[in-house]
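First the structure, then my questions, so here it is.
Every protein chain except one is present and positioned as in the full complex.
Right after this comes chain A.
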Amino acid sequence: MVDAMTTRIFIPRDVAALAVGADEVARAVAAQAAALSTAVTIVRTGSRGLFWLEPMVEVETPLGRIAYGPVQAGDVAALFAAGWLTGATHPLRVGRPEDHPFLARQTRLTFARCGIVDPLSVEDYKAAGGYRGLAKAIEVGGAATVEAVTKSGLRGRGGAGFPTGIKWKTVRDAVADQKYIVCNADEGDSGTFADRMILEGDPFCLIEGMTIAGLAVGATRGYIYSRSEYPHANATMRAALDIARAAGLLGRDILGSGLEFHLELRVGAGAYVCGEETALLESLEGKRGVVRAKPPLPALKGLFGRPTVVNNLLSLATIPVILDLGAQYYADFGMGRSRGTMPIQLAGNVLHGGLFETAFGLTLGEIVMEVGGGTASRRPVRAVQAGGPLGAYLPPSQFDTPYDYEAFAARDALIGHGGLVVFDDTVDMAHMARFAMEFCAEESCGKCTPCRIGSTRGAEVVDRILAGRDVAANIALLEDLCNTMKFGSLCALGGFTPYPVLSAIRHFPEDFHTRNSPGRRLPAAAE
């Protein structure tokens, strides 16, 4: 029990908050409270996802939780002096987080608890609705659980947008001595951090979602495949797994229901392609992360040749709320065939960067300009890359595109894992096209020639364009190479790298065609 005389102060432990000084703030708060002989209890939470306000500190007051941010260690004494323990005004006072327009405009289903609860407290998790979804799944059984996921309209949040319920049904119907649930937490796309936020801010939600998946398809073992670039997230997840095992939430007889599910964390080693599901399975088996030809589908022959559900972390972390509040409740959000909510990640050169979970259907312009507030540099927005390094660059003339899988596809663009990276008018799009090719060359698993060799050639061709040599001929050559890669690659690394490249040429031709012309505006950031 928390002593009634102590004030609870919530300080994020999310790595993005740590990267801008949250630990220093926590130390300063503890020191200042001791100096003033004031009783405070510091609770470390995940992040609410308003990253421009991090470190954002929340004080529990009679008015509710009052946020202050961005707080630096040097501000702490003044905040105490101003009376922040009772929610007093101060230039850094944000007010009640839920009243902030950035949060008030969201629909938080997957992220309902992130940034609010202590991520390693099972009591907090249960008090905030945790384990109601699993209880429901146990009550209705596996077949009805799969049915609910299908009815919710949930589509895979890892990139391809495949209906999760259909994948689960395939695995459920397969007969085997062992089945597996694999969580793809290899979040490699630039501009994305939603998986990481759940690992750090609400890990039990993922554990519950995977346990429900195990029950639904008849799998007793699961693996979370995370990345070595996320050491903090992995430490939190490991601690959560230990706590869940000790609390009987994982193991042989979960919650006394007779249900068995064992879950382990595995960490990759810096290979983007291991996010591709078959390369991921190879890597989990301890091999080089080389992409497998499909068929066979992982749903039928996956990990160690057994039927396997491979789902993105967000897909799995959305399962508990679907079971708890009902498939129809979830499906009532969204537009067209994009049902429910999407945790959009606003990143790069954007004023209000962070996590914005909302029903599908807002336009790209509303998200970037109204929610994101335009660029952080206060210069005009020139391009937005949607869906990670394999996603297209969109110009402001396409800001009317609704955020919806089909509407994006119609413009050769990707929702992907929900990342949006904003660039201002200093960006050199030929440079970005080169980067896309270079990244593909660096990360190719080596299995197909168009991907492995084509991308290296592609980078060289862009270099010639950047140098202003035979520009028209080299652009034609680049477009040719892109076509070969699109149609001759086994997986989306080689197959989709052409999208950022071709979209850059199509929407920003002036950065390619006029490299050498005298009047060309030289972007400030280009070398």
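Note that in this section a residue touches a chain if its C-beta (ideal position, glycine included) is under 8 Å from a C-beta of that chain, and two chains touch if they have at least 3 such contacts; residues count from 1.
Throughout what follows, contacts and distances are computed from a predicted model.
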Choices "Urease accessory protein UreG", "4Fe-4S dicluster domain-containing protein", "Formate dehydrogenase gamma subunit" or "ABC superfamily, ATP binding cassette transporter permease" - which one is the UniProt name of the chain not shown: "Formate dehydrogenase gamma subunit"
Which of A:188, A:320, A:416 or A:450 contacts the chain that the document leaves out: A:188
Absent-chain contact - pick from A:216, A:271, A:342 or A:448: A:271
Listed residues A:358, A:385 or A:398, member touching the removed chain: A:385
From A:46, A:374 or A:419, residue that would touch the chain that is not displayed: A:419
On chain A, residues whose C-beta touches the chain left out of the figure: 15-16, 18-20, 51-52, 54, 187-193, 196, 228-233, 266-272, 283, 286-290, 345-350, 353-354, 376, 385, 389, 419, 421-424, 427, 431-432, 435, 439, 443, 525, 527
